[in-house]
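First, the structure itself, so that you have it in front of you.
For this depiction, one protein chain was excluded, whereas all remaining protein chains were kept in their positions.
Note that the chains take the letters A, B and C in the order they are written out, and that residue 1 is the start of every chain.
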Amino acid sequence: MHGRSEDRKTMNPIKTAIFGTGFMGRVHLEALRRLESVEVSAIAGRTSEAARRLAAGFNIPKVAADYRDILRDPQIDAVHICTPNAQHFPMAKEALEAGKHVLCEKPLAISAVEGEELVALAARHKLRNCVCHNLRDYPMVQQMRRLREAGDLGEILVVQGTYFQDWLLYDTDWNWRVDANAGGPSRCMADIGSHWFDMAEHITGLRVTSLCADLQTFHPQRKKPKRSIETFSNKLQGAEDYIETTVDTEDFGAVIFRMGEQLGGQRGGRTGEQTVGRARGAVTASQVSAGRKNRLSIEIYGTKSSVAWNQERPDELWQGHRDTANQTSVKDPSLLKPEARSYADLPGGHSEGYDDTFKQVFRRFYASIGAPIVPEYPQFQDGLRQLKILDAVLQSHKMRSWIEVPAVVGDNKDKNRNQPEHEGRL
Amino acid sequence: MHGRSEDRKTMNPIKTAIFGTGFMGRVHLEALRRLESVEVSAIAGRTSEAARRLAAGFNIPKVAADYRDILRDPQIDAVHICTPNAQHFPMAKEALEAGKHVLCEKPLAISAVEGEELVALAARHKLRNCVCHNLRDYPMVQQMRRLREAGDLGEILVVQGTYFQDWLLYDTDWNWRVDANAGGPSRCMADIGSHWFDMAEHITGLRVTSLCADLQTFHPQRKKPKRSIETFSNKLQGAEDYIETTVDTEDFGAVIFRMGEQLGGQRGGRTGEQTVGRARGAVTASQVSAGRKNRLSIEIYGTKSSVAWNQERPDELWQGHRDTANQTSVKDPSLLKPEARSYADLPGGHSEGYDDTFKQVFRRFYASIGAPIVPEYPQFQDGLRQLKILDAVLQSHKMRSWIEVPAVVGDNKDKNRNQPEHEGRL
Amino acid sequence: MHGRSEDRKTMNPIKTAIFGTGFMGRVHLEALRRLESVEVSAIAGRTSEAARRLAAGFNIPKVAADYRDILRDPQIDAVHICTPNAQHFPMAKEALEAGKHVLCEKPLAISAVEGEELVALAARHKLRNCVCHNLRDYPMVQQMRRLREAGDLGEILVVQGTYFQDWLLYDTDWNWRVDANAGGPSRCMADIGSHWFDMAEHITGLRVTSLCADLQTFHPQRKKPKRSIETFSNKLQGAEDYIETTVDTEDFGAVIFRMGEQLGGQRGGRTGEQTVGRARGAVTASQVSAGRKNRLSIEIYGTKSSVAWNQERPDELWQGHRDTANQTSVKDPSLLKPEARSYADLPGGHSEGYDDTFKQVFRRFYASIGAPIVPEYPQFQDGLRQLKILDAVLQSHKMRSWIEVPAVVGDNKDKNRNQPEHEGRL
Partner (left out) sequence: MHGRSEDRKTMNPIKTAIFGTGFMGRVHLEALRRLESVEVSAIAGRTSEAARRLAAGFNIPKVAADYRDILRDPQIDAVHICTPNAQHFPMAKEALEAGKHVLCEKPLAISAVEGEELVALAARHKLRNCVCHNLRDYPMVQQMRRLREAGDLGEILVVQGTYFQDWLLYDTDWNWRVDANAGGPSRCMADIGSHWFDMAEHITGLRVTSLCADLQTFHPQRKKPKRSIETFSNKLQGAEDYIETTVDTEDFGAVIFRMGEQLGGQRGGRTGEQTVGRARGAVTASQVSAGRKNRLSIEIYGTKSSVAWNQERPDELWQGHRDTANQTSVKDPSLLKPEARSYADLPGGHSEGYDDTFKQVFRRFYASIGAPIVPEYPQFQDGLRQLKILDAVLQSHKMRSWIEVPAVVGDNKDKNRNQPEHEGRL
């Protein structure tokens, strides 16, 4: 890979591009600027004017209205895909085919079939691939994972939580995500429910094996403004001119599920297998819950102790005990498990927020480019995993019954996470 | 009814008896002593010695090992049933037949069939009847109910919560409730899940119309001590001598459900009917969740605003808003809805706890004896309602499918709660 | 003392009387009714009608408008003084002289001189005496004390907190406490500040040795209603008819102070002595702080760990650590120090509130009557201690300087608290 040496730090920064100039595009840009040895060299927008506006202040040399112009540039090593969901698949596919490492916003694609193609393509081209489940990288989320890995929780019994927002509470709230054509057939479960399931599986190391889901579209009609409204900005922008529009993406979902361990895997040549686990769980997701701004809460109960965390207070972690006082820690590197410590850049009580999670994901993604290390970030196969859960959710709701969730082949990273992968030797 | 006049307060206190001398029996006794115009006159225990120990310090004249001795006493107006669940039905039945008003600990009975018999019997004898869903009577729970009644929440969209404890986490934890013979076929859902569903229906005025449940017994074997262990006391008492015992009551339950309005009712002579509602919900209950001591949490989201409450901080109420700051109030009578104010006996910030909820229920129960007022407390038909939900939960789990929950005839009290009932003219 | 035997429980309950029928009188009555072996036998009110109203529902045989009628009754063993502050001294004095055990609401008196007389009188007559610093008896406050005694905190470095209420925020708020003639020269510091200092000294075992105080009367004029307004009830009662009245009791106080150990004491026959301690502290008290209903918060920092508690969430305790996660416990008897366990009557997570603290104090007071045990409740000398601190606060404010706080002779109970006192052998 470009024969980068140890001192690439000074000589030869990795050149990257951003596709998309909306809320997520700007968040990615700012986080990339905080990294050593990475240079944002190009931006693609819906229009070249939109791209130019974002590029101007940072001396980014190349802008384009057609992302393919950027893919054709051999100087570009990697791309970030920050466009509406329906574009993720074609953009990621072409980027991989152009030999670029790809970091894609979630969801990875609109269907599991698309997701499988991308996983295979990345493996075939031996390219680094990341799906941006950035919420994993809050320091306290990593602390929960490391507590579980160290056995502090014992056997996992119960996993539960919510992901609640209120920005689509009114029928006058609109965003491209409401429209199934731009965002895919699922909204609330795909946008935020998938973050929750990714976190639950990441922390516990377990996999959802079966589930029963109930979805609800409280507003079957919404007033779509005639001009475009960026994600979240509807609360501040009134719109005068509407079209009454039928909505079939869900405002709310409730899921009960069972979890077990992932067995088998790619080495044996067989498809992945899951055991029917003893763990039980429940989750709800909503975009119509007044007062909840971005409340992802997760609670994990084991035979030895419990943990609970809430994204609206990201630097805090609750640990529950039967025989001693419960614990509520404020993030402090000196109190984190050694393996979680590198996710906290600041000293105790100096809060780290949403933007900082992107810095953590991107730093690890770029560290893995050209280096023989095991990815410590969510990969395409994790994005595919979420698409399979999502398929099961949609099917369960439709059939009003329990559904089995198929395993993802090769998804056994928790078993071998201390061994360098083949893909690492690029 | 004994021709009580206005000045019964001084002349003629109501005489009551308590059946059961365990944790709940003592809680009832202490709460009754705080009431005006009620006199605890008799106690029945498993042994007369147990009854005497409790009676001695309060100059309670009558004790018995056989509760029938007390039922035969014409001086006794009412009885409190605080014994293990399986005894609720026979005791309540005999008490009604003996012409006593009955306040029964929950669950009302072990099956819906038993419950229906008790509801009918109380109606036939025109006796006051209460099932002790005391948690309704926290001041902040009443505030949630009154906010909903006043329309402050708008239409209810989502209802969710948990009831988590940890006192049965280990397989060395034991209590009569673990044993299906003493406690009935359901443990966790019957003991604490029923409190949650009662509160959810009480606050929202809606009824669960269908549900899908998943139960789990994490400890299929527990070590049963050879001597008796009182509820909750296992944490402080070691037991040396055990018998390995098979357990089939559940440690955990997860339920997703739909709620709607109760229509029809007794007046039309037809059975109660429920509409298929738009509201959605989820609840989990657990007795094996390390660190959660008695955490009943409930969150209700409406089209206008939301409320959330947690029994471990009973004097606090969260109200969520989309367009203004969320609210977190500390209990203060001057800030409660006028209809909720009588549930708070103390000024702002002077905490009221678990014991105080019994005082509130009992005060209202005794105020209704001999007075033409509509009961403002949970009645046998509310207890029956919980038995029907519980039946549906058990059946749904067994069949691994969604189940409809039948309505309770006459359960439309929210519609006519401002009119005196016939039963009121005793 | 009346020759009570072991089985007085059943035979011979202690007979007690309550002076005062306001908010505190009713709280005392209800708490007394929860106790074994104590009988409320008489009530004195401003009018006999007021006394009769309170007595009626509980079959209390004797009522009086003149408390001396009750003091003359030889059947009465003890009295509770729940009247406005200025009456505490004469009532307590006469009660002791009449041979009654006395439980007095705080403050013990209006001046330290009065307080000293009462302490001496109680000692001379060998009568049990209690000043109602009931807030000590929250289970979590006792837990803090026991953690300190066990050395878990190490050496105490810093003690700080607040006691904030909002019920006198407006100049239209009025109560007898505002009037120096009824309540004494200090209001906010005497009413609530004294609770804070009592708790701080009780938990730490240290004594305030010097202090610097700043008081403020934000409303030098208030509108006094022509009719009487009971404590706290002003928020719910409008008053139509006012008199503009000059107020010289303080709305707010801030105090910085030093703490040390009490040395010497009664045995040596010398007056008590205090060392100049290393510990430092600060406290503020206010009755004009919008939104704070009854927020007594206290934080204690030691060389090993810290504790923090807030009366608005009485069942929670925070413990701070440098080298491990902080702890936040929910009250659970099984997690309390053994010495604190008897202050919790209910199992884990079953909240205990303000009313329950009175039950704890009264139970211990009555257990000590006629029994050779060391008082485990605040005594008159503790009330005198608060009067001395209050004198220092008033003087410091007036002189705008630091003031030494004199020790109370015989105040070394922490040294000998495991030995029965002479007074115990009644």
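One rule holds in what follows: contacts are C-beta pairs under 8 Å (C-beta built on N, C-alpha and C of every residue); 3 or more make two chains touch, one makes a residue touch a chain.
Computed from a predicted structure; not experimentally measured.
Note that of C:Ser41, C:Asn134 or C:Gln160, the residue touching the chain absent from this view is C:Gln160. When you scan A:Gln142, A:Gln165, A:Thr217 or A:Ser306 for touch with the missing chain, the hit is A:Gln165. Within the set B:Ala180, B:Leu236 or B:Leu335, the residue that contacts the chain not displayed is B:Leu335. Counting the whole complex, the residues of subunit C in touch with the unshown chain are 157-158, 160, 162, 164, 166, 169-170, 212-214, 216, 218, 252, 254-256, 258, 278, 280-282, 284, 286, 288-292, 301-306, 318-322, 326, 400-402.
Interface with the hidden chain, as seen from subunit B, comprises residues 317-319, 323-330, 334-335.
Listed here are the subunit A residues that touch the chain not shown: 9-10, 13, 23, 30, 33-37, 39, 56-59, 165-167, 231-233, 235-236, 292-295, 311-316, 330-334, 345-356.
We adopt the following convention: only the chains that are shown with their structure count from here on.
Counting hops only between chains that touch, subunit A reaches subunit C in a minimum of 1.
For this pair, subunit A with subunit C, the centres built from the Cα atoms lie 55 Å apart. Subunit A and subunit B have CA centres that are 43 Å apart.
For subunit B, residues that reach two or more other chains under the stated contact definition are 166, 292.
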